[in-house]
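A single protein chain has been removed from this complex, and every other one stays in its place.
Labels for the chains are A, B and C, by order of writing; each one numbers its residues from 1.
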Amino acid sequence: MGAHPGYPDLQGFGRREMKLDIQEVYDMVLYQIGAVDSFLKAAGKKLNHVKPHGALYNKASVDPETASAIAQAVFYFNRELILYGPADSCLMAAAELTGLRFCREAFADRTYTPAGLLTPRSETNALIEDETRAVKQVLQMVSQKTVTAVDGSVIPIEAETICIHGDGRSAVKIAAALHISLTEKGIIIKAPAFS
Amino acid sequence: MGAHPGYPDLQGFGRREMKLDIQEVYDMVLYQIGAVDSFLKAAGKKLNHVKPHGALYNKASVDPETASAIAQAVFYFNRELILYGPADSCLMAAAELTGLRFCREAFADRTYTPAGLLTPRSETNALIEDETRAVKQVLQMVSQKTVTAVDGSVIPIEAETICIHGDGRSAVKIAAALHISLTEKGIIIKAPAFS
Amino acid sequence: MGAHPGYPDLQGFGRREMKLDIQEVYDMVLYQIGAVDSFLKAAGKKLNHVKPHGALYNKASVDPETASAIAQAVFYFNRELILYGPADSCLMAAAELTGLRFCREAFADRTYTPAGLLTPRSETNALIEDETRAVKQVLQMVSQKTVTAVDGSVIPIEAETICIHGDGRSAVKIAAALHISLTEKGIIIKAPAFS
Partner (left out) sequence: MGAHPGYPDLQGFGRREMKLDIQEVYDMVLYQIGAVDSFLKAAGKKLNHVKPHGALYNKASVDPETASAIAQAVFYFNRELILYGPADSCLMAAAELTGLRFCREAFADRTYTPAGLLTPRSETNALIEDETRAVKQVLQMVSQKTVTAVDGSVIPIEAETICIHGDGRSAVKIAAALHISLTEKGIIIKAPAFS
């Protein structure tokens, strides 16, 4: 279980970037982690990771200051938490600098550009809604550490965790299909943990 | 330091009652305690108490179900926390039932009705903004365990904690005057704690 | 096209009552009508009616002060607008007092108590999701001016407009089925208007 803090953009579900200063990002992330953690605490459970949501994820991937503010909020809340984000991003660098463990993430339900970035949601081919395609993409990521971009080129990718967007139309179907396929291949699915 | 959870009534600063069901009250209180606590945790500090804010305070004083939902949220978050509220209220009863410690609260900056309730804010004489009057009221509460109501009658009151509303115009002046007067009388001001 | 002003309860979609004073209700309704009307104005269209939403609808049905505040906001915005609400409600009385035209509303997708009120949403039999049942209920309302309550009793009802909740699972199916059935019976569906 993880916390997915995002911009206070209710109408846009946190998918529209807001220009916040560093202190505001730190406060916002700390606030949201604490809020989620209280439910786990009351239920006798433990928070495992933090992953920025929506536009904050994208911003933190390329902006060192935003990434640093997020990493520090996570660290001062609980330094045992794992930060999730794209491989080789500013978020990954900030986790390392701060002393947080980091988990590289790839997507089952999004296509990739030849540069290894997610195809923006404004493009028609951004989403993968067919579970067979999603499974194929993930199996290639796991077994070959590559992904086939929208132009057909094959690019390297490293991932310890796979994202399926919970608000996607095919989320449940993709999750079920992935579970079956990965299990059949003898690949064990488990929550990221270190030690 | 305490958490003051209230209704999600942004425009009305939580001073307008909302009809929530019990689960919604529990979730709302837990969420807000967790959010505040995260800042204390990051700063190496500890939360001491929880006191419902505004309309939620009034509702919880007279409604056993609301009071119980609040007490349970506090308990499952951290059973060491102290719940604040009016003496002999539903909130006090809920704290006792749940096994939470309770701290009876009185007000330095609000007048009282002959029934021992706060004069509603809609009345012109609800607020005490003169620090001399506020100090006099508190000294009477502490030394005689009574308060003089708006009709001149003297009624019993028990309090272990005194509230000064932070958004009151005279808040700082009242706090300073109280600190001086209580100290002069040899009365020690300290955070409520048990054991 | 109509405006459906409601309480500023974002999390609860306006379905949780808030204790507002009369001026707050007036301002809130005026604000929301104006916001909706601006889109119609920009599109060269005209607003036809106003119908309170969710908890505000229920409150205005039984509380004369809330009903009056709504009716006045509508009147001062545009006295040509039609107010929608339940027959014989406080809202209907307020419309008459204020000089607004009123349109009595009944529901295709909600069951009725023997007292002629909507079965509360907290009851399992509150909603009608089967379009055949919905059509049957409306045809009975139109042809016999009665509705069969949840206990089987037949009670009188008067309606000039029929509500289908847009967020109901069967909304589109009910609307289509109603359109076909009413048309087949030679009943003409048209927007309420006076002149």
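Convention: a residue touches a chain if its C-beta (ideal position, glycine included) is under 8 Å from a C-beta of that chain, and two chains touch if they have at least 3 such contacts.
Please read all numbers here as calculations on a predicted model, not as lab measurements.
One chain is not displayed; in the complete assembly it touches the shown chains A, C. Contact with the chain not shown here comes from a single listed residue; of C:I22, C:A35 or C:A193, that residue is C:A35. Screening C:A73, C:L127 or C:I164 for touch with the missing chain picks out C:A73. Mapped onto chain A, contacts with the missing chain fall at residues 8-12, 16-20, 24, 55.
The chain not displayed touches chain C at residues 27, 30-39, 41-43, 73, 76-78.
Quick note on the criterion: only the chains that are shown with their structure count from here on.
Distance between chain centres (mean CA atoms), chain A to chain C: 43 Å.
Chain centres here are Cα means. That of chain A falls 41 Å from that of chain B. Taken residue by residue, chain B touches two or more other chains at no position, since every residue touches fewer.
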